[in-house]
Structure formats: structure tokens, C-alpha cells
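First the structure, in the form of C-alpha cells, and then the observations on it.
Note that one protein chain of the assembly has been removed; the remaining protein chains are unaltered in position.
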Amino acid sequence: MELNIIAFGIAKDILGSSQVQVSLADGKTVGDLLEQLKASYQDFERLASLFVAVNEEYASNETILSATDEVVLIPPVSGG
Amino acid sequence: MELNIIAFGIAKDILGSSQVQVSLADGKTVGDLLEQLKASYQDFERLASLFVAVNEEYASNETILSATDEVVLIPPVSGG
Amino acid sequence: MTSITHKSIDLQSVIEAVQSPKCGAIDVFIGTVREQTKGKAVLRLDFEAYEPMAIKEMQKIIDRAHAQWPIEKMTIVHRVGSLAIGEVAVVIAVSTPHRAASFAACQFAIDTLKETVPIWKKEIFEDGEVWVAAHP
Partner (left out) sequence: MTSITHKSIDLQSVIEAVQSPKCGAIDVFIGTVREQTKGKAVLRLDFEAYEPMAIKEMQKIIDRAHAQWPIEKMTIVHRVGSLAIGEVAVVIAVSTPHRAASFAACQFAIDTLKETVPIWKKEIFEDGEVWVAAHP
């Protein structure tokens, strides 16, 4: 499947864009996505943390992704 | 000496006035004044506390009073 | 800065008085008049103060807070007179570089104010009135 990945903050800077398309086999998980992204963009390894939100909720690494999900990269938050 | 005693809150209600004149021998203390007032107005004994301010500062029982002092009865405070 | 006022307190101006480019945090405590106490309906609260001493004692609270926390600016304003349900009786505002100190200083200030500042509050009920905390 083709996943549309949305990025904020420093994740956007690392991707060089606020949205990228990622090809991922059907049935793959959030953990698989993170692994693939870290392989392609090594600066992600340097972050204090990197979470993924699926459909506006924090997702665990075990969450299985589908092509219709809204997938967002959440680098370390710093509101307030 | 004649002392002018100012009262607030429930102390004013107990005295029946916001100011009373009290006769006290020269050299007497805050403790002496409180004793004399409690003898005359027994409802003071029922208060949770009763302090005396002399010239806008809390005074200890040992403080010696003089006729020119501003003497104020401070029943339990309840601001806020 | 401390003051006693006979009019309603302007929250915005109290907060503006403590804002500072050196600070990242402001905590504001606002004491308001509750409609009931221990389940009994309150009609209004009457506050009175020994004003010159109350202002001095509030300033002592600010001085003690400055000695304990890295405070930039701190203000306490207390209202006196007859207050209706919902009205603001006291506002304490404090600005600090980081947030933990602003909470600690503000809480210290209201806790201490209730113990030391010569201000008295009378609860007015349908069937009588009571000086708060007067009796054990």
C-alpha cells in the first residue's frame, strides 16, 4: 500500500516536506514504518523520541496500518 | 493611662463598638490588657484566638503598652 | 505590590502587572464567593480589613516568597466590602522564569494570607450571619 505520512516540527525538517508517500506492504505495523523511515532518514535516530499517531491517537508499534489511516509523525512535543 | 482600643470582626461585635477606652496602669503589657478585656467581656474566651496588634504589627504578650500606641484587637482572621 | 480595594478587582490589570519578558510562567490564584458553605446557602460575604496592617502583612508574604523562590514580580490584591456570590475577593499573581516556582509561591501566598493578614469575612445567610473561623 501507499501511505501518506504527515510530519510536524523537526520531523518535517528531516523529511524535507510536511507530507511524504511511503510504500509499505499490506499488514505492516507502525513499528515497521518507523524502521523503514529511520533507514531512509537517519536523522530520526538522533531524536529524543519519535511516535506515530494514527487517526489522531498515539499508536503503539504493534498497530497495523491501512491505506486509509491518517498517519502522523510526532517528534518530541514542546508545547506550553 | 487611657488606651484607645480598636476592634475588627467579631471583636467589634463583642465590645459592641469599633473603639473602646480602657484604663490600664502604666507599664502594663499586651498580656495584661488581654486579661482585663477577657474579664470584662467573657465572649473573648470563646474565640479560636485573639491577638493584639500594636502600631500595625502583631505584638507578643510581653510587649509593654504606652498611651500613644495604636492598639488593635485581632480575632481569628478569615481573608481570602 | 499589594493593595486593598473597595471596588471590583480588574483581573487583566493584575496579571499585566506581573508580566515580564524575563518570565516563562505566571500563576494566578483567584478567590471567589461560593454560593454555599457546609451545604448552607450564602446570600453574600462581607469583608473588612485593618487596612494599613493588612497591606503590610501582604507585603511580608511577598518578601518571604521572594526569599524562597526566584520570583520576578508578585502582586496581591484583596477586596473588602459586601460581595455577591461569584465575585472575586482576592487575586494573587506571580511571575517566575519557570513554572514550578510560580505554583509554589502562589500557593504559599494564599495559605499564609489566610493565616496572617488582618482581614475578616462574615457569611450572611437567610437566617443569620457568622464571622468565619471565629470559634474553634
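We call the chains A, B and C, going by the order they appear; numbering starts again at 1 in every chain.
To be clear about the criterion, a contact is a pair of C-beta atoms (placed from the backbone, for glycine too) under 8 Å apart; a residue touches a chain by one contact, two chains touch by 3 or more.
Fair warning: this is a prediction, and the values are worked out from it, not measured in the lab.
Colleague: Touch partners of the unshown chain, restricted to the chains that are shown, please.
Modeller: If we consider the entire complex, the absent chain touches A, C.
Colleague: Which listed residue (C:H6, C:K22 or C:H135) would be found touching the missing chain in the intact complex?
Modeller: Per the contact definition at the top, the residue touching the missing chain is C:K22.
Colleague: Among C:G31, C:P52 or C:G81, choose the residue that contacts the chain missing from this document, as touch is defined above.
Modeller: If we include the chain that is not displayed, C:G31 is the one touching it.
Colleague: Write the list of subunit A residues that the hidden chain touches.
Modeller: 6, 8-10, 13, 46-48, 53, 56-58, 72, 74-80
Colleague: If the missing chain were put back, which residues of subunit C would it touch?
Modeller: Within subunit C, the residues touching the omitted chain are 11-12, 15, 19-36, 85-86, 95, 97, 99, 102-103, 106-107, 110.
The working rule: only the chains that are shown with their structure count from here on.
Colleague: Can you compute the centre-to-centre distance for subunit A and subunit C, using the mean CA position of each chain? Integer Å is fine.
Modeller: 48
Colleague: Using CA atom averages as chain centres, what separation in Å is found between subunit B and subunit C?
Modeller: Chain centroid spacing, subunit B to subunit C, equals 26 Å.
Colleague: Give the residues of subunit C that touch two or more other chains, as numbers and ranges in rising order.
Modeller: Not one residue in subunit C touches at least two other chains.
Colleague: When you check subunit B against every other chain, which residues touch at least two of them?
Modeller: none
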